[in-house]
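With one protein chain removed, the remaining protein chains of the complex are shown where they sit.
Which chain is which? They are A, B and C, in the order written, and residues in each are numbered from 1.
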Amino acid sequence: MASQRGLGVAVIGTGKMGADHVRRLHEVISGARVAAVADTEPERAKSLAATIDGCTAYTEPAAAMASGEVDAVLIASPGPAHEAALVDALGHDLPVLCEKPMTPDTASSLRILEAEQRLGHRRIQVGFMRRYDAEYVKLKELLDSGELGAALMLHQRHRNLAMPPGFTDEMLITSSVSHEVDATRWLLGQEIAAVTVHKPKATSLAPAGLNDPQFILLETASGALVDVEIFGHCGYGYQVQAEAVCERGTVRIGDEQGPRVSADGRWGGHVPPDYVERFEDAYDREVQAWVDATRRGEITGPSAWDGYAAAAVCEAGVASQREGGRVGVELAERPGFYA
Amino acid sequence: MASQRGLGVAVIGTGKMGADHVRRLHEVISGARVAAVADTEPERAKSLAATIDGCTAYTEPAAAMASGEVDAVLIASPGPAHEAALVDALGHDLPVLCEKPMTPDTASSLRILEAEQRLGHRRIQVGFMRRYDAEYVKLKELLDSGELGAALMLHQRHRNLAMPPGFTDEMLITSSVSHEVDATRWLLGQEIAAVTVHKPKATSLAPAGLNDPQFILLETASGALVDVEIFGHCGYGYQVQAEAVCERGTVRIGDEQGPRVSADGRWGGHVPPDYVERFEDAYDREVQAWVDATRRGEITGPSAWDGYAAAAVCEAGVASQREGGRVGVELAERPGFYA
Amino acid sequence: MASQRGLGVAVIGTGKMGADHVRRLHEVISGARVAAVADTEPERAKSLAATIDGCTAYTEPAAAMASGEVDAVLIASPGPAHEAALVDALGHDLPVLCEKPMTPDTASSLRILEAEQRLGHRRIQVGFMRRYDAEYVKLKELLDSGELGAALMLHQRHRNLAMPPGFTDEMLITSSVSHEVDATRWLLGQEIAAVTVHKPKATSLAPAGLNDPQFILLETASGALVDVEIFGHCGYGYQVQAEAVCERGTVRIGDEQGPRVSADGRWGGHVPPDYVERFEDAYDREVQAWVDATRRGEITGPSAWDGYAAAAVCEAGVASQREGGRVGVELAERPGFYA
Partner (left out) sequence: MASQRGLGVAVIGTGKMGADHVRRLHEVISGARVAAVADTEPERAKSLAATIDGCTAYTEPAAAMASGEVDAVLIASPGPAHEAALVDALGHDLPVLCEKPMTPDTASSLRILEAEQRLGHRRIQVGFMRRYDAEYVKLKELLDSGELGAALMLHQRHRNLAMPPGFTDEMLITSSVSHEVDATRWLLGQEIAAVTVHKPKATSLAPAGLNDPQFILLETASGALVDVEIFGHCGYGYQVQAEAVCERGTVRIGDEQGPRVSADGRWGGHVPPDYVERFEDAYDREVQAWVDATRRGEITGPSAWDGYAAAAVCEAGVASQREGGRVGVELAERPGFYA
């Protein structure tokens, strides 16, 4: 599909995440080049395009896709703009890597599923990049090998130094826990049937009005129980850990690594401040894998169904957060198309 | 109180736990001696007493206590026999170290609280020995120091290689999780207000009829949320871990220690098979601290109130186990006597 | 220098290491392409070239470099062939990444230094890839920051599962310890003044005639003492560790990472079988950094001087191995060209 010059990618959205993907495609990823950028702010798109040979700036995603220069689309615009861009990409039959969330709610997610099925082949990969983190990959392999028996529980910790201003209870679920929602579905290979959100005593160091931390229970179709601690203002760094409890053993990932210093009466090391340091390699691997698969005409990563399912679980989570108690997850029947 | 020969202790119950305490008092603990043993099986008591100079065997705890040779009582008989032995000890105004559970239910526990208050001074210490484990002690000191701010959550893991035959769902709460119940109350310095028991997919390696593992949520008076994984048949050893989540940091204890071997393509170490190896030092410290305090005429460890409160939480846990959902913990008003 | 199609690299030598670099340049590295491969075995070169668009096979490195298609050279042929290829590359004024050792002895290394100085600008980078490993980089940053004071000692462990047949005592120094020689010079920022090789009791599991393990002391110009355990047949995997002892603290890198499994009475994880798994990322970063610098017309990595200095230390090491005792390292005066 791509010319010998590498896969020509249009990057939609040039904010922090989009600009980082532009840099990644330009400097890190083999076999791809940034053919176009699109942003509703024309100046931002133009100044970014100016730094890259052969890259054109657009304000409309559809215009970029129609230019004939584009082999594939990476969507990094704000969530509410995703649906239109996805529809455009499907209209041009272009492969898409769409940052999470695929769309902000289940209704729009279902429309995307329908559109992709009408197209007749899969084109959409959703940006759940934990599936590309080295430790998560090894945990998945170990679970799939069956040597530890069935997974019964999964304990997850997701701690942030601090959240940006305006972060809400709801965003703790839709923006943060959505990573654990996908990790759970992927690691355990099954859907999530119910969600219960608990609100422990809140830290005095979070902004007023935010119930932080929260503790979420997910029940999977097979009855595995999953707990997620989401802590937006833990105050000391970014820490993501998971422990699978299986019939014959347990596996823990996410312990801090790197130099171990002994000084000043203490031993230990550094906690990264944010996801950039912790998951930079995973982002690189994600985009590289998408470029490679796309050049082979294949699709290998998290699908639009995965994007939809995460949205459905998050909706149940937000309902539990608001009304309390256990909320069942209502999923549409999974089309064979996404088997 | 004790003669120069050391505190004369009557050990009530000479099963596995009682015999181990006899050995401990005889060989390890400074300042104490085993003056009497009592068991409903006279031969077992006699053969044990015969191994120790100056130790007399009894079938009735009350007879041992009335002998004039006894300065203090250690109760290690089965739980249903505790109430009578405690009443006898209080009747003779003797200090008691009573293995957990203090009594099997809250009604009997309340009767003990009343009896001790009638006596007018505290005599009863309950055998929650985690309070004497070096790592738990350091965690408690760190929480009490306030340097990490308020505790918001506490994650606990309690895994056993396997349980003895006949172990029931109810015993997962009353015999196992009761340790975490006390650890929670002690570490956080507050009562537990409600309990919810969850039953994940059960391991196929536990006996039929046992829902193993289980996952218990405890809510404390201040709103801290505590989760406990109890796993009776994890299959690989005995593992007890805790992680406190505070406003300014987290603290984890219970990671495996000792020699780290690299061989056969693996690095790592040994998981102890049972609580004896893991907590032997804590048992020694517990009994030593009790002996020392008793010789000074003081009482320092977990009180009868702690025994009662644990029973009350376990009753709520068993109710949640049976009927599902969240069950509030009903506690009597705490007497100033136990302040 | 490179066309828009990316830096055209000639890979000299298509054995295991060369073929791996071809794959890396083709599939992983952004901004480069494999323009030519050269090998004394024509069939091997041809079949490799056939897998890559626009790649030509040669038997003579010089012919590849003269073809006009080549912007840079990566030398991965056997050590004795390096000098001629380096001379050819300098003759064509092409940037080179040359696998270690730069050349097999100091006499030939000195000739290369002279040739590069005659050319008048630096073109050669030597393949000491530990400088690109994430943990080594962090250790270097910490030492350079000065916050731990001066480095006084450096303890290093270099263990291999097993060595290929025919591996000799001498190769333990020139092929294995040469990594620690460069790491020492780079981390401490000074030359090595003397070498003493010790031969402990040999493992019965190494081939007859090989003194394995060995223990090497390096003394640096400032008096820091460095020890290196080289173990060719440790039998359990590939393990590279370092610990710097400074005036105000110590730093350890190389502890095993990744999933921590508890099962079968043990906790722990996997030891990688070889350098490919352990240092794959470092190789990628090394070649990427070389490509990036080359495209900018810069040279940033280990220089020909570093290649020469390592050869001089290894020569002293081999002398100590043969004759016993401490052997001083004789270094030519460092030209300002390599300052």
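Structure notes:
Here, a contact is a pair of C-beta atoms (placed from the backbone, for glycine too) under 8 Å apart; a residue touches a chain by one contact, two chains touch by 3 or more.
As the structure is a prediction and not an experimental result, all values here were calculated from the model.
Among C:Lys138, C:His198 or C:Arg295, only C:His198 touches the chain that is left out of the view. Touching the chain that is not shown, out of B:Ala84, B:Ala221 or B:Val251: B:Val251 (per the contact rule at the top).
By the touch definition given at the top, subunit C reaches the unshown chain through residues 149-150, 152-153, 155, 159, 198, 200-205, 213, 215, 217, 222-225, 227, 229, 231, 234-236, 239, 245, 247-250. On the side of subunit A, the interface with the absent chain consists of residues 235-237, 239, 256, 260-271, 273, using the contact rule stated above.
For subunit B, the residues touching the chain absent from view are 4-5, 26-31, 53-54, 134-135, 138-139, 142, 148, 248-253, 255, 257-264, 281, 288, 292.
By definition in this document, only the chains that are shown with their structure count from here on.
A centroid comparison over C-alpha atoms places C as the chain most distant from subunit B. Rounded to whole angstrom units, the spacing between the C-alpha centres of subunit B and subunit C is 58. Between subunit A and subunit C, the centres computed from C-alpha atoms are 37 Å apart. Residue positions 248-250 of subunit A each touch two or more of the other chains.
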